[in-house]
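Here the complex is missing one protein chain, while the rest keep their positions.
Coming up: subunit A.
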């Protein structure tokens, strides 16, 4: 009998695909994909590809697309489960690498404004900026002098292409503001409180003195919704097709515009509601109240999801940034505060403004605009995710009238300000996301494309009841009902089918199956299980022990008296 000769075995593919395909440093091309095929590939001509394999992807970008929370420790799992988990992780990595790769297509870079060695950017006025930028951008700065119909509210469509504005004294107009082509202009002969585009620029909701009206882009009144009366503020949730309305009577009403039904009418029990904003991250509506609190609402709950005490006086304005991380509030106590919305709801920074901000708006990239009287201040943060630092304003601009409405235009570095003297479109470099998603909100889409998108969006409509503080809650198991069901099953069956049956040693031959040995084997298994348990519990609290250790060389029991 010959034993198989042991050859010098070297495992092939030492760099298997299991290893991370993400290079650690994007600067140094390590070419991890080269490894898949060891040795440089040779073409027919014999020439060598100097950059063989797929290009490396920077880690940070890939990390952005990873959604599995690996910080949570999992209970010990069997091999079958482990393989599933590994598969899921591999899949995630693969798709996030792909997504990171496609970042290459985001060619545009955000604009910026920098002062020359220590120059304050706030001193740069709009005229200077207009002078410096190209003609196309310069055309985006304009003023509409509409002194006749009082202070204006305005709203940009989601694509950022269209602008609708309504004056207090009934003037309503919609235009393609880039080309300055007027779509419609009417006077509703009633006070206009707020105006908002619905999911596309073809529909326009106007909160008039009495009821809520919906117009199309020709200015034809399509609906008069009498169940929503005395509306003060409008907010549209694009993914849920919900129009949220806050009324003078203290009701927050959700109107599903795709089916025309009122989803929920919630009584906020806080008097007149005239401050409302939405959190674009989780579609939660924020209402500001006169008792200094901001309440967070979802149509699925009768009570607010959260109530945050923000100011001593009444809240005057609320804004939430596009990532849903920060909320800016201003109150009658002249304070402007930025709150962290990630669970803690604590103020991150605050500052006192000379007159307090009456209007607030966040841009896509996290710039914060505040309208105080007839001045607009813009603050900028360090990056996209960081809160704006309130120390120094990034830009300031004085208007011809008092600010009445503020909104940053999506995908354009433009801040639209509605005031008592009309509309001002001012340039705010670095405000908007430079790259748009052509499938999602394409500023240049044709009518057909828009219709196509509309259908798709309607198909992907998110149910209203899914609105909650954590939008990723859907990826969680409903533990409470799971436990409940488990308990019920246990009651029904009398035993738990999920548990492993106790170990029963197999009978063995040749006298090795004596009772003593059986017991011994049983005990062995039991001990093993116990040891496992102990090990696990030890692993769970290593920090505690570390904490107990003092810094000195030899700890003494008397150390506990030292303070």
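Just so it is clear, a residue touches a chain if its C-beta (ideal position, glycine included) is under 8 Å from a C-beta of that chain, and two chains touch if they have at least 3 such contacts; residues count from 1.
In this text, contacts and distances are computed from a predicted model.
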| request: Refer to UniProt and select, among "S5 DRBM domain-containing protein", "U3 small nucleolar RNA-associated protein 14 homolog A isoform X3", "ATP synthase subunit gamma" or "Proteasome subunit beta", the name of the complex member that is left out. | output: "U3 small nucleolar RNA-associated protein 14 homolog A isoform X3"
| remark: Considering the complete complex, of A:482, A:519 or A:534, the missing chain is touched by A:482
| note | Per the whole complex, from A:200, A:217, A:293 or A:363 the residue touching the absent chain is A:293
| note | Out of A:123, A:180 or A:533, only one touches the absent chain, namely A:123
| Omitted-chain contact residue, chosen from A:332, A:490 or A:518 | A:332
| task | Pick out which of A:52, A:68, A:138 or A:265 touches the chain that's been left out of the picture. | result | A:68
| query | Footprint of the hidden chain on subunit A, which residues? | reply | 67-69, 72, 74-75, 77-78, 80-81, 84-85, 87-89, 91-92, 94-95, 98-99, 101-102, 120, 122-123, 291-293, 298, 300-301, 303-313, 332-335, 337, 340, 343-355, 372-375, 377, 390-393, 396-398, 440, 460, 463, 465-468, 472-482, 485, 498, 557-558, 561-563
